[in-house]
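Here the complex is missing one protein chain, while the rest keep their positions.
Let's look at subunit A:
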Amino acid sequence: MAYLDHAATTPMLPEAIEAMTAQLAVTGNASSLHAAGRRARRTVEEARESLAEAFGARPSEVVFTSGGTESDNLAVKGLYWARRDADPRRTRVLTTPVEHHAVLDAVHWLGEHEGAAVEYLPVNGYGRLHPDVLRDALAQDPDTVALVTAMWANNEIGTISPVAELAAVAREFDVPMHSDAVQAAGQLPVSFADSGLAAMTVSGHKIGGPYGIGALLLGRDHSPVPVLHGGGQERQVRSGTLDVPAVAAFAVAARLAGERRSEFAAAVGALRDELVQAIRDAVPDAVLGGDPDPAGRLPANAHFSFPGCEGDSLLLLLDAQGIECSTGSACTAGIAQPSHVLLATGSDPDLARGTLRFSLGHTTTRADVEALAKAIGPAVERARTAGLS
C-alpha cells in the first residue's frame, strides 16, 4: 500500500490517539460548574493554550469548531453579516477563484441569498493572488468591502499565497481578511499574529489529529454573527458542547506538528522532489501543476496533468495496484468535474481532466515513491488507450 493522499486526511499521530482515548473515558461537560465540569474545562483550556502557541495566537483567539468547513463558513458568513450589519454599504466580498469549496460555496451562497457582490480576483498561472490586484480591488471603493478571504496554500496544486502581504493590504483599508490555512498548517510556519489576519481556519485531521475538530483563529476585535446559535460557548460565536477528547488530541497534534515542522518539511520535500522527478522520467509530457519553484509550493504536494488521460482512469489503475491518490478535483456524486483551480489558472479543459494530486505525509516512505515511480508509466499508457470519453 502506498498512501499518497495525506492532503485528504493523514494518519493520526500515536500521541494524539493516546490523548484522545484517555479523555474518552473521562466524564465532564466543559460548561458545567461542578468538579467534573472543571476537570473537562481544564483540559480544554490547556488545549487552547497549546494550540494558540502552535499557531502563534493568543488563547482567547482560538474558537473550536467541527473542522475546516465550519471554520470557513463561520468566518465568511459571520464576518459578512457582522460587517454589513454595522454598515449596510459593505456588501462586496473579495476572494479568488481557486478557494476550497468550503469558502467558494459559502461566498456563492452569500451572493445568492444575502445580497453579497462576490468578486473573484484573478490569480496567476500558479494560482497565486498578487497583492497589487487586491489593492486595486480594495481601492475602488473600500467602504463597500465586507471582507477579503484568500487561502494560505492551495489544496490541489499546493501554491503558497503571500498571505502576510495580502493581509497588510487589507489592513491598509481597514478591511478584515480571512484565510483558510488547512493545508498550510503543519507544512509552513503559520503564525496568526505575524500574518495580520482577522481570522484563520485550521483543521485537526490534516495535521495528525482527529476528524471532526478544527478551529477558527479569530482576532479579538472581531465578532462574527454566529452560524450556530445555542448555549453561547466559544465567545458566543460558536455554540455547542465541546468535544473534549477531540480538542485534547487536536492540541497534541498541533504541538507536535509545530515542533517537527521544519524537519518534516525538509524530509517530505526531498521525497516530493524525488516523486516529481520519477514522474517526469516515466511520463515526459506530464505537466506539473502549480509553482515549479519548491519555495512557492507546499513541500508535501505534487500535482500533475497527464495529457490524453482521464484522471478517473488513472485513479482506478493505481488504486488496483495499492497506490492511493486523488484526482484533486471536487466531486458531485462521485462524478469528477474539471478542477476549478486548474481552469482558473488557465489550464486547457481537456488537460484539466487528466490530473492527479499526490500528497505526502508523516508516514510516507521512499518505498511509496518507488511504488508510484514503477506504476505510473504503464498506468498512463493504459489510460491513454482508454482516452477521454
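Worth a mention:
Here, a contact is a pair of C-beta atoms (placed from the backbone, for glycine too) under 8 Å apart; a residue touches a chain by one contact, two chains touch by 3 or more; residues count from 1.
Everything that follows uses one rule, which is that contacts and distances are computed from a predicted model.
The unshown chain of the complex is recorded in UniProt as "tRNA-specific 2-thiouridylase MnmA", chosen from "tRNA-specific 2-thiouridylase MnmA", "Sulfite dehydrogenase", "Sugar ABC transporter ATP-binding protein" or "C-type cytochrome". Of the listed residues A:I17, A:V287 or A:L316, the one in contact with the hidden chain in the full complex is A:L316. Within the set A:A36, A:V118, A:A193 or A:A386, the residue that contacts the chain not displayed is A:A386.
In the full complex, the hidden chain is touched by subunit A at residues 312-313, 315-317, 319-320, 332-336, 382-383, 385-387, 389.
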